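Here you go, one structure.
The complex is shown incomplete by one protein chain, all other protein chains being positioned as in the whole.
Our next item is subunit A:
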């Protein structure tokens, strides 16, 4: 296009091509995408938030602007506060178990074992399956008439359990399923964190006479802090929004006692057509997630600063010593 200009001397590439041309190309690429994005994602999201300020039951009805009544209802009605509270503690429980188990697994995967690529794969496989499909396998296990677990109980001469009528068991299986699906992914991210810990720190620690436990305590854990904030918060945000497993394993029952907030939103929207309430709950959910994310950013930047300080002096020690010691991967 501007070949003559390009052949002349070469100051800065970007300055020569110019902001105007850049802006034009950017516009040609971005504008159609943005229009689409506005239609499929931006507008519906804003629309959903706006819905929270209307009373609108049923699609044929006309919406009524009612200010904050939906939000007040939300906090007055135990159906919603219970669902919100359940979302939070259930999400917390799932996150805790998944991350703890994933961390243990990642320590094992970080050993110089033969076939660790294979182990990593089989642990991660549950994560790539569809919730819709694999919850159905769990349901076959839990079927009250001919389910696998009840068959085993019967064979052992015990009473079969009607899982569907028990809140405790419903929650238990939701947690088991969520951990089953999440633990491999957590292990992989922890593993990435473990491998980013400076190897020379382990050598230094060994010279100082640290055993396996002390190395974990004083080198591994501080080195994992940045990644820990990342994985804890992202997992928590994900787990608070669990609803597919609730939908497919207990369907909110018995009597709505395993409902979580996103499930409640779905139910309001598609079963009860209480669109205003669904919008209000959505807005509250979004606010919780946004607050959690902002807290994460603040916390993680702070903890980055904290971790770099104690590590540095240790590092210098390590360079002084001869490194004829095996590192964490077992190499010289």
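The definition used in the following text is that contacts are C-beta pairs under 8 Å (C-beta built on N, C-alpha and C of every residue); 3 or more make two chains touch, one makes a residue touch a chain; residues count from 1.
Methods note: contacts and distances are computed from a predicted model.
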| item | value |
| --- | --- |
| Complex member absent from the view - protein name from UniProt, among "Spore maturation protein", "Electron transfer flavoprotein subunit beta", "ABC transporter permease" or "Biotin attachment protein" | "ABC transporter permease" |
| Selected from A:103, A:123, A:173 or A:202 as touching the chain missing from the view | A:123 |
| Identified contact with the non-displayed chain, of A:51, A:174 or A:236 | A:51 |
| Contact with the hidden chain (one of A:188, A:204, A:219 or A:236) | A:188 |
| Positions on subunit A where the hidden chain makes contact | 1, 3, 6-7, 10, 13-14, 17, 19, 22-23, 25-27, 29-30, 33-34, 36-37, 39-45, 47-48, 51, 59-60, 105, 108-109, 111-114, 116, 119-126, 128-134, 136-141, 143, 146-148, 151-152, 180, 183-185, 188-189, 191-193, 195-196, 226-227, 229-231, 241, 243, 247-248, 251, 262, 265-266, 269-270, 275, 278-279, 282, 285-286, 289-290, 293, 300, 330-332 |
